[in-house]
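Report on the structure given below.
Yeah, one chain of the complex is gone here, protein chain that is, but the others are all in their spots.
Entry: chain A
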């Protein structure tokens, strides 16, 4: 195997395809050599600053650093963003993204999300293909969780998180990969994004991201 799957990651099988859950929040699809990433919200920091909210500007660079790290790690053929790649309108962070696309050896595609209001042609000028949805080998890639019979859905949008309880009134909430029988929702990749706490049922599988480790916290 070319890539590493060390203890910090989780390998799962869906419809006899192998997927690796990475602590950055990305998923690597072995058969397709494709990296799935949801909700990066690039440009959010700059957007806030432009409107007078002084979020530290260093926070903006971290997302692209993280993207570079994870693509260097898996060396995928395709990087597929599952929506909300950019938080809002075009701003200076676009230049940095452009540089990253030029640097990145993989093909880049974007499944458009509710925040993606930057015109399609600007992406296409960079060689980034934009889709509303994508169906590949029975796997349905979308931004909003969407179920279609007979397919397995990968999506983002929700920024899923879960709450854990322990003896001694201990509680923790953590971002997670959230898997049901027919879909998997990815955690938000961006560092300046929140999370939305979900309450799983017994049938769901939950993989929490804990200090750089992906840990299965459900029975399944």
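Rule of thumb we're sticking to: a contact is a pair of C-beta atoms (placed from the backbone, for glycine too) under 8 Å apart; a residue touches a chain by one contact, two chains touch by 3 or more; residues count from 1.
Keep this in mind: contacts and distances are computed from a predicted model.
Chemist: Assuming one chain is omitted from the figure, identify its UniProt name from "ABC transporter ATP-binding protein", "Branched-chain amino acid transport system permease protein", "Succinate dehydrogenase" or "Ligase-associated DNA damage response DEXH box helicase".
Modeler: So the chain that does not appear here would be "Ligase-associated DNA damage response DEXH box helicase", according to UniProt.
Chemist: With the full complex in mind, choose from A:48, A:123 or A:140 the residue touching the hidden chain.
Modeler: Of the candidates A:48, A:123 or A:140, A:48 is in touch with the missing chain.
Chemist: Which is it among A:31, A:126, A:148 or A:164 that touches the chain not included here?
Modeler: Only one of A:31, A:126, A:148 or A:164 touches the chain omitted from view, namely A:164.
Chemist: Would you write out the residues of chain A that touch the absent chain, in ascending order?
Modeler: Here the touching residues of chain A are 46-59, 62, 87-88, 91-92, 95, 115, 162-172, 174, 191-194, 199-202, 206, 208, 210-211, 213, 215, 217-218.
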